[in-house]
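Report on the following structure.
Of the protein chains in this complex, one is absent; all others appear in place.
Labels A, B and C are assigned to the chains in the order they are written; within every chain, residues are numbered from 1.
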Amino acid sequence: MIHRFANPTRFVRLADVIQPWAAGMTFLFFVTGLYFGLFASPADYQQGETVRIMYIHVPAAWMALFCYTAMAAACGTALIWKHPLADLAARATAPIGACFTLLALVTGSLWGQPMWGTWWVWDARLTSVLILFFLYLGYMALNNAFDDAERGFKASAILALVGFVNVPIIKFSVDWWNTLHQPASVLKAGGPAIHASMLTPLILMALAFKAYYLWVLLIRMRGEINAMKVRALRMRQVQQADMADKVAAGKVG
Amino acid sequence: MAAFFDMGGYGGFVWPAYAIVAFVMVGLWIMSRRFQRTSSDELAALNPRTRRRQQEPNDET
Amino acid sequence: MSSFITILSRDLKLAYRQGMDSVMVVMFFVIAVVLFPFGVGPEANILARIAAGVIWVAALLASMLSLERLFDADYEDGSLEILILQPITLEIAVAAKVTAHWLTTGLPLIIAAPVLAILLNLPADGFAVLISALALGTPSLSLIGAIGAALILGARRGGVLLSLLVLPLYIPVLIFGVSAVDAGLGGFPFKSHLLALGGLLLATLALCPWVSASALRQALRS
Partner (left out) sequence: MPSFSGQGLGCFRGGRLVFANLSFALQPGNALVLRGPNGSGKSTLLRLMAGLIQPLEGRIQWSDSDAGITDDPDLHYGRTHYVGHADAVKPVLTVTENVAFWARLRSPQSDVAGAIDKLGIAPLADVPGQFLSAGQKRRVNLARILAVPANLWLLDEPATALDVDAIAALCDAIAEHRAAGGMVVASTHQNLALTDHAVLHLSDYITEDPALV
């Protein structure tokens, strides 16, 4: 039974409306975010200009965790309520999340070299984010390791849920272990501990990353829906050819 | 202007970071768009009835 | 020559369409190396010292991991039997398949190696030597592995058997590969080690396709 609102055509029509807005917001937030981030905000008294890397490192890290949570939620919906579009949403989210995680690692390393004097250190926060990256790749590998797409979705959904335990570890790694990585300074109990002049570009860039995620997600979702229909049509095409043979045989045989 | 690019001596780290972010995000967008294009062309080829934007509701999933 | 290109392009198309295979080999390579800091401890100086050895051993295991499927996929669906019955020299067909294997596993390993060198804190002047040593070493790994892959066709638990047969033959490549990097780090001349690797490559290039081809004929004779 297809859920009423889960009908792909209805989703595609919805996506047609949202997608231009998402694209517009992405550009709007990126332009303003970059302006504030690169031009209209002061250098840090300790870190100097390298603090500007924060405006891309932190949003990327936030998005890495957000995408995995979204993916795990979609997988849960797919497994529990057999929601056809949820599987596709998870599969569409995975590559985006993997890219954000990669960016968080790379920008972090580029920020780490001037500040800590080394490109990489086996610190609790960095290591758990590296594991998150492997979980994304594992999900994608498992997802199309089977000829039957359905098997791939179900197996990788379970992996995504199992891997979700890593997300709280990343979030609280800075509190549980004495890490070189600094503790949370925005999303924390006492409210942000960053000066407004640096907070605005950070928030703008975070919104830009989210709008970008929504935009690319919609594009990939439409691709996944088309691919799903192609698979269905291919199976039917083969069955029709088989049926035609049997009918022909029936007539002749 | 040069001071801006120098980034207080850290230009060698800030600009590559921004460049990689731009490269990966634009690249992912292009790959996603190409994935959507090829799959919808494949769908159109297999199923000439449905035009690129389905007009009549086609409930088959 | 055209049969070389035909078989190579088909194998690359197969690998591209099943893209995940070469990604998985590189992932194994990365994860295997990432395990070492957990085992040996995160101190940078220890990691730096064992970095070359760890990367080379992981590269060996990763390339061997994907060798089992080199002929097995074609053996199971009957393609190998038909391939042998074509008016082409089987040695060239084997060389084509080995080249495809190297392009889908050896090359990605070389690309991933510098990132791992960073994770293991390898000093900067070791990078160039590591990459050139891997570039010279991984093709001979694929070539030697092709012999093992041909020999285990149809055997039970082929994967384990393959590692038993092939890993001992990998030792020379491992020794020269690691010593090249260590010499490079120590500031000593490393050209001789790379030349040795090159010699090994030429030897395996000449010997392995011929041995694999006869092993394949033998396998299908049963």
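Quick note on the criterion: contacts are C-beta pairs under 8 Å (C-beta built on N, C-alpha and C of every residue); 3 or more make two chains touch, one makes a residue touch a chain.
Source: prediction; values computed, not measured.
> I'd like the shown chains that the missing chain touches, ordered by label.
A, C
> For the chain left off this view, which of C:82, C:111, C:128 or C:155 is in contact with it?
Touches the omitted chain: C:82.
> Take the complete complex as the reference. Which residues in chain C touch the chain that isn't displayed?
2-3, 6-7, 10, 13-14, 17-18, 74, 76-79, 81-89, 220-221
> What chain A residues would touch the chain not displayed?
Residues of chain A in contact with the hidden chain: 147, 234-235, 237-238, 241-242, 245-246, 248-249, 252-253.
What we mean here is this: only the chains that are shown with their structure count from here on.
> Go ahead and note the Å separation of the Cα centroids belonging to chain B and chain C.
34
> From the C-alpha centre of chain A to that of chain B, how far is it in Å?
Roughly 14 Å separates the two chain centres.
> Specify, in ascending order, the residues of chain C that touch 2 or more different other chains.
In chain C, nothing touches at least two other chains.
> Would you pull the chain B residues touching chain A in the complex into a rising list?
Interface residues on the chain B side: 7-11, 13-14, 16-18, 20-21, 24-25, 28-29, 31-33, 35-36, 39-40, 42-43, 46-47, 53-54, 57-61.
> Mind listing the chain C positions that touch chain A in their complex?
20, 23-24, 27, 30-31, 34, 37-38, 42, 44, 118-119, 121
> With touch defined as at the start, can you tell me which chain A residues reach chain C in the complex?
Within the complex, chain A touches chain C at residues 109, 118-122, 130, 134, 137-138, 140-141, 144-145.
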